[in-house]
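A single protein chain has been removed from this complex, and every other one stays in its place.
And now, chain A:
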Amino acid sequence: MPPKSSSGKEKDIAEEDEVLQAVILADSFNKRFKPLTVGKPRCLLPICNATLLDWTFESLALAGVQEIFVICRSYADQVKAAIRDSKWSKPSTGIKIVPIVTAKETFSPGDAMRDIYTHQIITSDFVLVTGDLVSNVRIDEVVRLHKERRRTNKDAIMTMVVKEAGAAHRTRSRGVSGVYVLDPNTSECLHYEPVLGYPPASHVTVPREILAEHPEVEIRNDFIDCSIDVCSVEVPSLFQDNFDYGDIRRDFVYGVLTSDLLMKNVYCYVAKDGYAARVADTRSYDAVSKDILSRWTFPLVPDDNHPGGHSYEHLRGNKYIPKDNSVSLSRTCKIGNNTLIGPHTTVSENASIHASVIGQRCTIGPGATLHDAYIFDDTEVGAGCVVEGSIIGSRVKLGKGVRVPRGCLIADGVVIGEGARLRKFERISKKRVAPTKSEDDGSDGDDEEDEDSELEEVEEHQEDAPRVLGNNSNALVWPRGSPEDDEDELDDREHYNNLRLMRIGDDASDLELSDAGSTTSSDTETDSEFSSMHALSRTSSMTSASMSLSTADPSARTSAIHTLSSAAAETEFRSEVAQSLERAFAEGHSVENAAVELKTLRMASNVPLRRVREAVVGAIVDRVPLVVGDAAAQRNEIAKTVRRWGPLIDKIGGVDPVETVEVLQYHCAAAGPRQGLFAQMLVALYQQDLVDEDDIRAWHQSPAAKGEGVKHNAALVEGLKKCWDVGAKLLEQLGEDSEEESEEESEEEEAPKAKAQAKAAAKEESESEEESEDGSDGSEESAPSKPAPTQHSAPAPSTSSKPTKAEPESESEEESESEESDTPPAKPTSQPAQPSVPPKTAPAPAAAPMSAPAPSSAAAAATQSATTSVPVGAPSAPASQAKVAKAESSEESSEGSEEGSEEGESGEEEGGP
């Protein structure tokens, strides 16, 4: 919370007499009134012959507001002009109205609130309303209560005005509503749950923890949200802090109430009497008009306090005729109840008008029938026209005998030819004429551009327009039904079916709106079967139109888009990580810093942890410089790199050594020349305690390690296989050692701990190489692991496994010697990690030694690679190749086997007798 707001809070508690501020969000941030709002903002649409903005001013003036900020975005110039001309801007009213034009990027009330915050115009508690409010609620009373509450509870940041009604009240929005959970005594709002009309919500969830402090609460689904909020100064700053808050109810109120951190309270003011409603859509336009005409909004009624400044005479049956006698009513016309006729309008003979509002200077032709029609200024309705449940803009000309059935919206200036029969819910606007267009919208760029593109789209679909509109029409027919594209980009409130619920004249009776219930899992099978059957029958009874609107399509599309975008994100992520690690390696960052950077990257591109691991392990492997021809040096390099960067693997946000090994395997297997590094890397990781024996074992048993699931890439599978074999060896070595440890069998000298051995080996690599030549102790230690599998499987099948295991050790001493004598020719310093070496035939025989009680291990293999360095790099030598084929696939092990096979004889000799 910035200090500014807290000081403001202090001030408002301290001072009593201060200016009551109000903020009007004059933009609606949606397109529900299109095409009526082509070329003008919604707040300047007239309702009962006065603009919505004027009604809002009137409502606020009634509450004693002294300073009003009007936040406008589209058509800001028109709004400004309207404010200038409004009677409330006259100095005598004592109200200061300040228009504030927000950025074009303001797309939601939340954005507007953030704008308010940046403008720093709010000094105390303020009233926040929308620019389409009609209300006679005593907002000053709400403000008083709010301030009183604030005195005791500074966290009461907001008071929402709601009006009690029924769940199906005509003024209550069917499309967007909310369920409020209130404390019945304090009317604190404990929970708010937004409810959509379509698709119908089946459940409302209420947090259980509410009951802990409030044992008895009320769940209200009968409120009309008047969108009058008394907010404290913190509210704009909360919007600023939570940049994702868009809507005031769905995001802000819901967010504040469900947040564990904010600890703010929101209260409701349940208006028992008084009227307040928003004209948020065409349906509520109809409802609010009717409410005004039937005087629910008293004292704001056409015959008194008319915001447009007209004065009407109130006749029996809620008919309103201008007092100045400017209307010419034919003797034979019929004016029904709930009708308002604007000044200077002419109603010809035999016309009948029921429950309608006619603007100023209109002409209603002879024999025309208007029912629930809303006609703006300067419109001509031709003879014999029938208009029902529709809104017709200003300067419209309906030719003779035009029929306008329910739900049509006709924009300003449209001319419809004689005898045209519109379809229901037709939306019609005027064709753009190039010169007038430039005239009209010289003012605002962006919005009009937006609109232009929209109009262009409309223009593309004009096939049936002439048929509908009759001759001499200048109009465009807007597409009907659900827009095919960009449905899934929209806020779910603005989806077509939900909008239908907010459309004038649309009863949406073909939509399934009520919640059928009982498909819950808690129910029995019979129940769910039953209900699904019913759901089926219901669906089939739906109209085909709504069937085609089913959401399956867009969702499929979304998921496809998701996978695409995530793939893109991953490639991007990989390159980013590579760069980041490169930098880290090059500049010698600390492991911690590198880890932080990786975490940030991961969050930014939202990839699974495994990808990070892959990237890190890969980078480390690639980091190891290849030392061709010197195994010891190679091992040194690996140890150095792993010592330095190995810890990073466990710092990327999760420790999973099994995965690490797997990732290492895949990377090595895939990365051709570095395949041979796998064994040494694994040993190095083991030495660094980044993986332990159990992890390797777990990896080894996992299907992924065996290359299952990798089908299409033979080379990869092969590489995997080799790595797997190496792992098997290492495991056996480890297992053997641990067995020795536990059993304490046999010769002490031969019980070198595998780990110690491996470590020692790693450190003494260079020595050991020499040692192996010298036949010193070091070689003895490293040697035991060498005995080849073949040798044991053959000679000692009868001996128990323990002896078999022990045997090689005992042999080893001699072996090492024999090795010395045998191996020297094999010592040539070829790089053990040559991928070309393993012959294709290797994998198959490799399986056999695996299952045999082969005591060789990868650790040993590693040492072997150093100590013995069989000339594996020479695939040209057919002899060695044959030997290799006998044993394992990877070079090290093949070396081992080679030696083993050579040693085999000696072993046999020794073991046999």
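The definition used in the following text is that contacts are C-beta pairs under 8 Å (C-beta built on N, C-alpha and C of every residue); 3 or more make two chains touch, one makes a residue touch a chain; residues count from 1.
The working rule: contacts and distances are computed from a predicted model.
Considering only "Aspartate aminotransferase", "Nicotinamide-nucleotide adenylyltransferase", "Translation initiation factor eIF2B subunit gamma" or "DNA-directed RNA polymerase III subunit RPC6", the record for the omitted chain gives "Translation initiation factor eIF2B subunit gamma", by its UniProt protein name. Checked against the hidden chain, the listed residues A:Pro99, A:Gly175, A:Pro322 or A:Gly389 yield one contact partner: A:Gly389. Touching the missing chain, out of A:Asp77, A:Glu141, A:Asp155 or A:Glu218, is residue A:Glu218. In the complete complex, the hidden chain is touched by one of A:Ile121, A:Leu145 or A:Val204, namely A:Val204.
Note that of A:Arg73, A:Arg114, A:Arg149 or A:Arg283, the residue touching the chain absent from this view is A:Arg283. Against the chain not displayed here, chain A makes contact via residues 166-170, 179, 181, 184, 195, 200-209, 211, 215-222, 283, 372, 389, 505-507, 509-510, 513-519, 521-522, 524, 527, 530-531, 534, 541, 543.
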